[in-house]
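First up is the structure itself, then whatever we jot down about it.
All protein chains but one are shown at their positions in the complex.
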């Protein structure tokens, strides 16, 4: 079989570090992790589960910065190399999009950023009547953000857009939830003609035995490849001492993303380093953004560690795809 | 203030029985309750929480008939007077609407029927990937039903359509839930341009102290009146021996139904008769359909009792509206 | 051993009905139960768990009347014979006692009334910062009630005063609880020099196997007898369908009521009649008041049934004491 | 297919009442239910879930009599016609079998009686270190009972013996449980060479959708028929107000009872009469014994109702077998 | 506004370390933390959540030393400089105060020590009938301790006395609880004429969004300042992996401490160091004692870390007061 190819654009400046000698993991950690400490800005208790995209000749991002009240906030950030980041000290203040009535800000967390057609879409877990659902906003410049309608009724989390229309419709993955530390979770696919009204919902992935037995949720924006949409996702196992979050990958059909082509039975990344095992929530790896370079097949993954800091890991498309196919559920 | 008026059509054959002497309740029970016993058809364990509409010179309905496996099914029924019913022995077999892929039938319960423009819409709690959400179907004749897309992601119950477009959009109330005997529940408002894609979700009503402290959910199709949409709804209180379901009423703004004009602080109907207190689920009154006669202001309410049988109750529009305004939360 | 004697006063007009032929129960029900229906006053959903005392040549009482919002309220009532009752349509409005700051009324339920020295004391489960604790008030005439300080911190229920000082101190039984449908409960004894400050708390009774396995709580005001304080109390067993409330009796030492002399291993009264088994909370017998006649040893017990109606039962002191001693835990 | 035949003996005096006109239920109730009231003996609160066998020219049984402490006890009983019963006022006092050390009596409930080879075996839910497991005893005369070793470790309930050795081994069905109102339950098969040591455990039946969704447990002693072992069993569904117990039937392979030949998808009997719906535990039908007459194919079923009284129902073998096959899961 | 002043005495020997360069936290950790390791005495598993006061020209304290049975014990300790501590190897053996009956020792934990008028009062979480409540004792020399009556009924924790009478009454803060790892908790104020009888209970502080969303409890003895009583307190947030304890501060009115003048919306100290994040209970900071020097405004805070070791932190009164006012809820 010919090797898997990224269908996106080239990104010569993608953050990168080769796999160290002796390591044969498919996904390997950046040696200088964490790249963003918990207190990079004065108000923050922790910075993690954040979104990053290439922008101009550098990078932009939206970051989850829990403040010292432990309230969950979204902040803009910028970086020349994708590794060293400057984050705005003030949280994003959303402007109502045209025709949308203003709402009071509650909280926002676990953002994803997706470029579609002519603008960036931000999705996140948004407070709606006090409950979590998927917030949606657009920006052209990461300075002004226009808040649109929430995509769904409560209760929902981990809304992740596809980077292009599929069958003429916008498309989103999400994970319906309950109101607390939800002990279950499946990934669903929904579509929309206008980014306001959503329907034709389909089940994509259920939990499965082992590291992903309690719940699964989509991570970075799906990556378009010659072999299908590559989705990195988190899976959760419940020990007698709480939730453990690991990372796996799945390939979804390009035209019908609800169809799972392959999905890793083993995890790809699991809490092991001290910064992943010790923090505000021990034993958490939560992937939330990816950069890709079509020229080399390199992928840089951003993930939150222990709900406290932001980290980087790397992999190569062909290896991930081969591993996913060969170790599929 | 002039008296409240029903904005709908006349229905001279509406089932009716005058309030008995000495009774000063706003809503009173039919003296021959229950009108449908639990075993009207051979396969049924219980018949309750059902939908009824005027049709031709008689009545049609969709009934929740739990069978003797205790599986929840929907059956069609017909009646000349709205009191004596014939129910089909076979459950409804839905035909996929055009462009909708067939799905395997799981279960269906707590139906509502709503006429909009040119056809009847059926909504119910439908099994979607094994979880409850709002199913939608259309029929012209109560013989052939075309199943459309589910309106929402799981988990949802008590989806109740408005009988006309509002601001050019279809509109639905629903009660997001969890996967079991949900111990919480609020009523939300959603709208759709096409009955497929839903958005602009708004919170309408939260639980409130007393009989409606645990959860609230919409009952019959909202009734259009000169004073606003009249919504009968169920409220649930949790005793040390489980849930108790009672009925109240609310008035919603005609143009912006998310705005509550008034809402009963006391209940209007509460389990008291033996057939409401004793059955498969003791202490349940669950209103699910209403008939109205614009000429007289008469309202006939259908409700399930003890999750076992179907009952009738009556009231007059002007009295209900006055009571709701005067005893509002 | 000489027969047990009541140490109180004579009450020739005590409600009474002899045990029916063939019945050999120690406590027997009134043949015309329930004596107070759930809707005796227009606003009430249910009337139960109420307090009664002899007053002048008749009787007075404080009644738990849950209204049609299902909010728990206290109402005054009067009766010539202790069986037929008139209840005020308006709830009691407490006047702050001297030196007590006014508080907002939340809810009140399960009252007890106790005459000590020169006035009547009312205790009940009172809303304190939204949580249940023991409220205290005084009255001379059952028209004006002076609300004193709450006796305890949250969370507490079933505060029952002794009818005289013991060792120079006021004395109360109570049942510390949690915030919901508490699944545990023991009876404690506390004393006070001034009816404001309470201390020297002692454990009196824990739950015991069988009908009283989940929790126990004092019922009517303790009855002073030659054999000790006679305390009727409720015990709760948890079935797979919820709580079942029955009634037993205990004898406490006259001088040190924390010492239990005897306590019924079997129950004395258990839900069996339809009005005890069916209602807002099925399977509840909740004793809350007693009248006694020292001349005859007659005792009339008032109890709530199914959290819905008020009932009467009868017994003779000597028989209850003998049974309690002979069937003690 | 030839009609199903009972492989047991004739029992001309089997209690019997024909199906009433208009009734087409496979299993029908005795018109004079309940046959044993809750207070047949002075000490009892309730009498239910009991075992009955033919004995001499009459009948003997072991009865669950919860006393007025609500402690669960076993009592012997006798009857000439299987309908009118005399029950011993004193509970059974077990004598340790030879080589078994005496243990303190805790509680016993839900007995079954089974004749094997030369004696009657009694199994029941027995207190072991305070936890429920399966107790075993033998008797020849229903006067002296020899208590053997408990069959299993805690936690277990509903141990039901087969009436003959299978493959040379004693055989038992049971339902492993937890320590409380277990919300799960499957039927297992175990065998023993000596009625002391048990092994080769096999899963027989899991819960299934509908009335048997929460748990299932064997009822009467399996009935040997030409079509396999006929097992009546209870299934439990969980409503928002607690457990509902109904009855179904299964056919197990004669030589390998772990193999299920057929099993009713609908229930055969479901709480419907007031004595089944109202009692200490509402909505319970619990079958625990059966009598059979090989000459006529008549079966008389004894079941507990509402955990309060004992009832009778009837059916014919050929009809039950046909129904079970035609309505199998 | 003039700067805040401590109203207490001077304490030149207060433990102290200046804020390190580059640190701009209001409260900063001692660089040699933890000051007391988990095994300072042979029997101890962990030493934390302890009380310290100035005494003579040195310091005395009462320490929570969980032994290697993991039983919670109280030990006396002494130190010349407040940093290096000697702890008695034997636990405190309380002597009943005059008129108090001896009780069996159960457990004691989370002590506070408060000097009032002429003696030291020790309060702690004491076993009462096996449940937690507030124990009280006095000492003059930290050698003999006289145990008084428990202040409250079960269930209570974190009883913290004020260092002088207020309005002529002794005063205490406490946090009513349940019997386990209580998932809720508010601070109440109570008063007493005699340190035996307690009453006039008032709510002071509820939980608030963020780091203090689950519960709050008072820490060190309130510090009297020109701006009000300064109370350091713990707040708890529940993650999917358990409780996280952080520290904030509040100012209470000098004359009516139930009135909250200001209260930190952000935390002042949050688990971040390895010794706070890793231990018997990860992610716990629990402040329990403070020393103050009126001459300089210096405050030394003692806190337990990870329920394992004892630590020190420092701050200045004027900075804490200013921060609390400027960042108040």
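Going in written order, the chains are labelled A, B, C, D and E, and every chain counts its residues from 1.
What we mean here is this: a residue touches a chain if its C-beta (ideal position, glycine included) is under 8 Å from a C-beta of that chain, and two chains touch if they have at least 3 such contacts.
None of the values given here were measured: they were computed from a predicted structure.
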item: Visible contact partners (per top-of-document touch definition) of the missing chain; value: A, D, E
item: Candidates D:108, D:154 or D:210 - the one touching the absent chain; value: D:154
item: Candidate in contact with the missing chain, chosen from D:196, D:261, D:274 or D:294; value: D:196
item: Hidden-chain contact residue, picked from the options D:39, D:88 or D:186; value: D:186
item: Positions on chain D contacted by the hidden chain, ascending; value: 128-129, 133, 149-156, 174, 176, 178-179, 184, 186, 188, 190, 192-194, 196-201, 203
item: Chain E residues touching the omitted chain (full complex); value: 38, 42-43, 45, 67-71, 181, 241-243, 278-283, 307
item: On chain A, residues whose C-beta touches the chain left out of the figure; value: 24, 209-211, 213, 237-242, 244, 246, 265-267, 270-272, 274, 277-278, 282-283
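The rule is short, and it goes like this: only the chains that are shown with their structure count from here on.
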item: Whole-Å separation of chain centres (CA-atom averages), chain C against chain D; value: 42
item: Chain D residues counted as touching two or more neighbouring chains; value: 241-242, 278, 282-283
item: Pairs of chains, among all present, that meet the touch criterion; value: A-B, A-E, B-C, B-D, C-D, C-E
